[in-house]
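Okay, here's the structure, questions in a sec.
One protein chain is absent from this view; the other protein chains keep their places.
When the chains are written out, they are named A, B and C in that same order, and each has its own residue count from 1.
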Amino acid sequence: MNDLSVNIAGMTFKNPVTTASGTFGYGEEFLDFLDPGQLGGIFVKAVTGKNREGNNYPRMAETTGGMLNSVGLQNKGVDIFCRDIYPKIKTFDTHIIVNVSGSTVEEYVEVSERINELEKIPAIELNISCPNVKLGGMAFGTMPDMAKEVTIAVRKVYKKILMVKLSPNVTHITEIAKAVVDGGADVITLINTLLGMAIDAERRRPVLSTITGGLSGPAIKPVALRMVWQVHKAVPVPVIGLGGIMNATDAIEFILAGASAVQIGTANFIDPRVGLKIIDGLGQYLERHQISTIKELIGALKTE
Amino acid sequence: MNDLSVNIAGMTFKNPVTTASGTFGYGEEFLDFLDPGQLGGIFVKAVTGKNREGNNYPRMAETTGGMLNSVGLQNKGVDIFCRDIYPKIKTFDTHIIVNVSGSTVEEYVEVSERINELEKIPAIELNISCPNVKLGGMAFGTMPDMAKEVTIAVRKVYKKILMVKLSPNVTHITEIAKAVVDGGADVITLINTLLGMAIDAERRRPVLSTITGGLSGPAIKPVALRMVWQVHKAVPVPVIGLGGIMNATDAIEFILAGASAVQIGTANFIDPRVGLKIIDGLGQYLERHQISTIKELIGALKTE
Amino acid sequence: MIFKKNIADLTVVRNTRFNNRYFMLDLQAEEPFSVILPGQFVQVLVAGSPSTFLRRPFSIHSVDFASRRLRLLIQIKGEGTRHLSLLTEGAKLNVIYPLGNSFSLPVTKKVLLVGGGCGVAPLLFLAQFLNQQHIQPVILIGFRTRSEMFEIEEYSKFGQLLITTDDGTAGEKGLVVDHSLFQKERLDFGKIYCCGPVPMMQSVARIAQWHKVDCEVSLENTMACGFGACLCCITPTDRGNERVCMEGPVFNTKRLKWL
Partner (left out) sequence: MIFKKNIADLTVVRNTRFNNRYFMLDLQAEEPFSVILPGQFVQVLVAGSPSTFLRRPFSIHSVDFASRRLRLLIQIKGEGTRHLSLLTEGAKLNVIYPLGNSFSLPVTKKVLLVGGGCGVAPLLFLAQFLNQQHIQPVILIGFRTRSEMFEIEEYSKFGQLLITTDDGTAGEKGLVVDHSLFQKERLDFGKIYCCGPVPMMQSVARIAQWHKVDCEVSLENTMACGFGACLCCITPTDRGNERVCMEGPVFNTKRLKWL
């Protein structure tokens, strides 16, 4: 009873609960709170070609039911990732998936090629949807042609499972999804953050140093669910869903809408153990509804 | 001291606080709670060519910091509006602006022509952004060409102030804004609702009869603020801002981002007197900051 | 008669817990009430509950005009009602009242009230109101089990009380529609008022139709505003989609499309 495992593009996840890139550090920050081996997988923080300092402070604003961030891909670059970080995290008993970002097609390709060599990394997630960088990032994710181009280029050098993470800041999410599937994506993850803004009325200034930032948290869940459902119907590849998941019920909703797995993002900040609670809750849901495997729920929304 | 009046395309509004279409009925539902004459203006419920029954029940789902609706332009049609409703509301001592909707360019034109004849209606708001109808509606608002086409067509027959209300469900809001300004729009209002979805996990069904619906409320405020700011910078016409405004601070934020006036939507459901409270709050803000007229705050965000 | 909707902070003067699902809030107003009729409802702001954004609608269970009190009978469903169930004496509750139409007066004196679940909420008020018109209704109420029964004596004051329980621990065993009253050849009433779960109201409406008895039901719906502004709460009727919060919540079943 209660089989929580799912298969995504040939990989078996012990359960569909993973953590979203940029919200779980490299997993190490959570070791006091949980054993990463209990999670279905971990999507680590974006890795770029070179060291990036990210954007200036302030980088965060709280909003109703959510938050804006403008971290801007701060990371030490792919060399340091491979040399210093990878050895520490490769022993986690779960899938470690690297979020690959860049400003140019070449940078995406370069980073993907390097990550391809890391034995314990079974997949990458191409982040063509970061709203917080001036060059590249989201631009790739809002134009089908560019999205396809970068996917094709990375597909050539990356031999394992290629996931592409889409931006919700588009008119037709299914067009972008089809473009990256055409380009060779094995899996689609969505959504990244919605582009938003916060203003400090008293100081008459933007709250974020970058003026705009990415909106995450339960506020965006309705948009995320809609897009997961649209993309699940539109493309033949598995979808990993995220956006505002706070508890097991939210996760079930994404799975019903068509997600083969889910990522937990902002919720980790509020409760670093939330992933484990969601795994428990999924088991209870299966039991209550007498369903033997969670696979049965994927895309099982009844819309007649 | 404390001049709250604003000018928009030659109209003077006694204050910048108006109510959003579809959230204030025809004003009549609020007569027990306030005198509409205290408001800067009222945007009444969408009017279409013919009677529309709207979508099936259920039409509403609560979400974190917001709600989804799929009312779908239920209204009695332009004939009944002109004959029965207009005479009752034309005596309100404030600007009454009619939200014009349709499925075809012809329908928009037909309705606008009829409303043009109504002496006490100084402006219309073209709703090219309703996500809840199968035909027309949002489709017009997501493609610059179609947005421009419908604006041009209505501009030909509508002699008073033409406002166009934009959909946020697009990649480049400024492109749509420019297109409708090219088409002859005097004012831009934004945003309409974000396309979202809610799922009842226990019943494994969508909550709304239409599966997807329009997300409103404070959850969407960051997206709305961002778009108002972008559009204000991109086009030479005044902008009316809305999306999640719950209190005077929110209203100030929109004004700083570039809105010449604001609309209050979902907040009316929770507090039917919220408009008056916001007007009070704006006055207090001016006093606290020793600003003599709210016009000084329009677009006054300091971003250096 | 002055019909006017108010928004006011009412004070919780009592919170009575009947069992693990039902509780009653007694709310005190500062100002005297204007007209409030049975079948009307209120919209309650649930402050301090992070997941409760919109107001919550509840039928007016009863009104004491002299002491300016109104009572709500509430079933715990989700976060909003759970939050309300924890309110203690002295707490303030922001309420919009009264909303919606009301039950219409019967033309005969032979009247049946049928309720089940939290659908019983407006029935006591209605029974009391009918009494003032010198009508003694028959009141049929369905409970799950004896231990979940409440306010039995209250109802008995205003008419003849009949009971069903799902498990037969009190009154007749079964659902309200199984009651022997409905098994008779003739259903000797001029009017039936019914509130409760939709399937129950549908069954009662069908029986009423069969016996050609006029029947009014009180509908629920998902409401954003509660005062006619949003058009979220419609139900299909013979005049098209009508608002449950304005043209309802009480509808004559003849006019509804859900039979």
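Operating definition for what follows: contacts are C-beta pairs under 8 Å (C-beta built on N, C-alpha and C of every residue); 3 or more make two chains touch, one makes a residue touch a chain.
Keep in mind the model is a prediction, meaning the values are calculated, not measured.
Displayed chains that the missing chain touches over the full complex: A, C (touch as defined at the top). Across the entire complex, the residue among A:122, A:272 or A:299 in touch with the chain not shown is A:272. Of the listed residues A:71, A:147 or A:286, the one in contact with the hidden chain in the full complex is A:71. Of the residues in subunit A, those that touch the hidden partner chain are 22-25, 29-30, 32-33, 45, 51, 53-54, 56-67, 69, 71, 74, 217, 266, 268-273.
The missing chain lies against subunit C, touching residues 47-50, 52.
Throughout what follows, only the chains that are shown with their structure count from here on.
When each chain is reduced to the average of its Cα atoms, A sits farthest from subunit C. For the criterion of most C-beta pairs in contact, the winning chain pair is A-B.
Per-chain Cα centroids separate subunit A from subunit C by 47 Å. Taking each chain's centre as the average of its CA atoms, subunit B and subunit C sit 36 Å apart. Subunit A and subunit B, compared by their mean Cα positions, are separated by 34 Å.
Residue numbers of subunit A whose C-beta contacts span two or more other chains: none are found. Residue numbers of subunit C whose C-beta contacts span two or more other chains: none are found.
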